[in-house]
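Shown here: the complex without one of its protein chains, the others still in place.
We call the chains A, B and C, going by the order they appear; numbering starts again at 1 in every chain.
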């Protein structure tokens, strides 16, 4: 397993643990805005993982595509789509 | 448990289930951009839960605060903070 | 003109001046990512103005609506809509 993949997995599992805590907060009737704050922290953590994956994607897949001269427009369209959905 | 709280809990647990699938995708070496797409779907689902909580918060806490004439500025500042972090 | 309105107008005009500079950057063929960075700064400045307007809105319109007991659900729905579009 690559270093990048290990890092991605590790961070995603931390985000999942964080989300478990947010669910507990709801179950325990914690203050609404404290719950939203923690939920936004999970979203933000996942966005950072997305960046890590995208970075790796640009350095590997997109690079290979450009080097081989194949499917560049498709690869660029995919990256733009990630950006657009954000 | 209020209807709103049940709905919030239900949706958060669905988001957690979805996140479990994303973690599996990483473990199984799925295509980077498919992983990002599903991760963004989880973020988007959590944002919708935040909206639901905020809606309830405005209808209950902020309303009580305004009706009692107490702590209005603090309540408004808290809502703006949620908006700012988004 | 209220202090809040003056502040909103002032900041919006600064954002417009900033946008004029971004347009010049495009005309002068500046580096793509420098243009995006400045364009994102304009977007961010406008978002901050939105927060200022929303803050004022919650302190005045929503407050009046709650005090008069009229149209609270509509006011809350409007605020959620602003949050949703963000």
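Remarks
Note that in this section contacts are C-beta pairs under 8 Å (C-beta built on N, C-alpha and C of every residue); 3 or more make two chains touch, one makes a residue touch a chain.
Please read these numbers as outputs of a predicted model, since none were measured by experiment.
Partners of the chain left out, restricted to shown chains and counted across the full complex, are A, C.
Listed here are the chain A residues that touch the chain not shown: 51, 54-55, 58-59, 62-63, 66-67, 72-73, 76-77, 79-80, 82-84, 86. Annotation for chain C: contacts to the undisplayed chain at residues 5, 8-9, 12-13, 15-16, 19-20, 22-23, 26-27, 29, 32-33, 35-37, 39-40, 42-43, 46-47, 49-50, 53-54, 56-57, 61, 78-79, 81-82, 85-86.
The working rule: only the chains that are shown with their structure count from here on.
The touch graph of these protein chains is an open line. When the CA atoms of chain A are superposed on chain C, the rotation angle comes to 180 degrees, reported as a multiple of 5.
Averaged C-alpha coordinates give centres for chain A and chain C that are 28 Å from one another.
For chain B, residues that reach two or more other chains under the stated contact definition are 54, 79, 82, 86.
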